[in-house]
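All protein chains but one are shown in place.
Moving on, here comes chain A:
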Amino acid sequence: MSAAAPVVELKQITKRFPGIVANDSISLTLEKGEIHALLGENGAGKSTLMNIVFGLYQPDEGSIEIGGKPVIIDSPNKAIELGIGMVHQHFKLVDPFTVTENIILGMEPKKGLKIDYKSAAEQVRKLSELYGLQVNPHARIHDISVGMQQRVEIMKTLYRGADILIFDEPTAVLTPQEINELMAIMKRLVAEGKSIILITHKLKEIMSISDRVTIIRRGKVIDTVKTSETNPNELAEKMVGRDVTFKVDKLDPHVGNTVLKLDGVNSKNKEGISVLNNLSFEVKSGEILGIAGVDGNGQSELIQAITGLRKIDSGSIIVEGKEIANLSPRKISEMNVSHIPEDRHKHGLVLDFTVSENMVLETYYKSPYNRNGFMNNEVIDKHAEELVQAFDVRTPSIHNTARSLSGGNQQKAIIAREIDKEPTLLIAAQPTRGLDVGAIEFVQKQLIAQRDQGKAVLLVSFELDEIMNVSDRIAVIYEGQIVGEVYPKDTNDQELGLMMAGGLKRGGKAGE
């Protein structure tokens, strides 16, 4: 009988936070060797449930069985003891340490009083080989890519003997290439007898890799289905409770005057390496320009240059006829430039501020929010209330801290704030990262609505689908340079992929 017992069984788990039931009597089983996907809208309670399994939260009601035995998981240490490992969306690594040092941290193999690095590195290398992880045990964390860092997180759990692995939105931060590699790694893991719970918003991934899917809506299990017996449309419908089209409907653009013009922009990083290399392009009012490119080719630096967060060495950046290169972020913001930053925790929000305070993070000093130097809280709260309503930000109250919101709702709060500023130029960096399909549809519609109102939109995204569906024109960035401009209808994924890899240059100006 114990042979047939599922590796994890959650029974009627309920978890309440002030003002909200995050998990409402959730039951779920994970079989040995299975990849079980968790699907649900932003704020549905997926992370909360997994944090309970990993011992970070205690359930208010319900019980957990591991391998048929009832257990109480009151700390992550307990979870690790039970063979549970979790790869968090935000990595918990020590940057200046090497891969090996990070992996053994807290469980160092000893030789006398000293740490036995040699055998540790050897162990790390073996693990890496067994699962096809290909990490250099001696590299330092700050020198390796995000995808590699994630593998270090995976190895941390394996090193601690995890048989049950929880992945919370592992692909949100990865490039398409890295995603494929991760999928292969996961398959290797289950082939070796591990069991996996995978949280993701990407239906493609669920269809391609999972064995079963559990759909959660507003804290309740809607259904558990076999992946082979379902399809993306059905999943999306179960998840949001309505039809999702996946297609972005938009009218032809009415392109107007040039709003943003970059001309020969050069910038070097601290090491003196050129990160923006004679970069030029334009965005006109009423159009969405998509910047396609592999992560790390100058996208972040480009946005920093336009928003005043990075000094440029030469070239010009003109917004509505005015030179803005090297002006302060505040001055540029006041020229009606809005910015949805890539890293919402680090740059987009003050997590310990309330939702209400975050909504005026850039405009707090203006009337009516500021009245003779004092914060006008009544107006600020009313404003936040309106935005939360209009953009469907799910929070029990505007006085909750931004930290307590689910990842997707944090993103919606930022988007609400930036669009509310009525910008002439809207810069959106990875605006749909970590959002559920319903929310993605919503955000993309908002971007298109902005463009239809005659605003200029600059969209930076690693998602080719998003670039292809939303942009009116695409510029490909490679090593800090625009290597080509194309119209979505004149190109395809292959060609874009080739350009993004630096293998093809096309067109000075698209279609002209």
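Note that a contact is a pair of C-beta atoms (placed from the backbone, for glycine too) under 8 Å apart; a residue touches a chain by one contact, two chains touch by 3 or more; residues count from 1.
Quick note on the criterion: contacts and distances are computed from a predicted model.
Q: Match the chain absent from this complex view to the correct UniProt protein name in "Quinol oxidase subunit 4", "Alpha-ketoacid dehydrogenase subunit beta", "ABC transporter permease" or "NADH:ubiquinone oxidoreductase".
A: Its UniProt record gives the name "ABC transporter permease".
Q: Could you tell which one of A:D143, A:E192, A:D352 or A:E378 touches the chain left off the display?
A: Reading the full complex, the residue touching the unseen chain is A:D352.
Q: Could you tell me which of A:H88, A:H339 or A:K412 touches the chain that is not displayed?
A: The single option touching the absent chain is A:H339.
Q: One chain isn't shown here. Among A:V71, A:M183 or A:L361, which residue touches it?
A: Only one of A:V71, A:M183 or A:L361 touches the chain omitted from view, namely A:L361.
Q: Per the definition of touch given earlier, which of A:V71, A:I115, A:A139 or A:M375 contacts the omitted chain?
A: Once the missing chain is taken into account, the touching residue is A:M375.
Q: What residues on chain A make contact with the chain left out of this view?
A: Answer for chain A: residues 16, 18, 57-58, 60, 307, 309, 328-330, 333, 339, 341, 346-353, 357, 361-362, 364-365, 370, 373-375 touch the chain left out.
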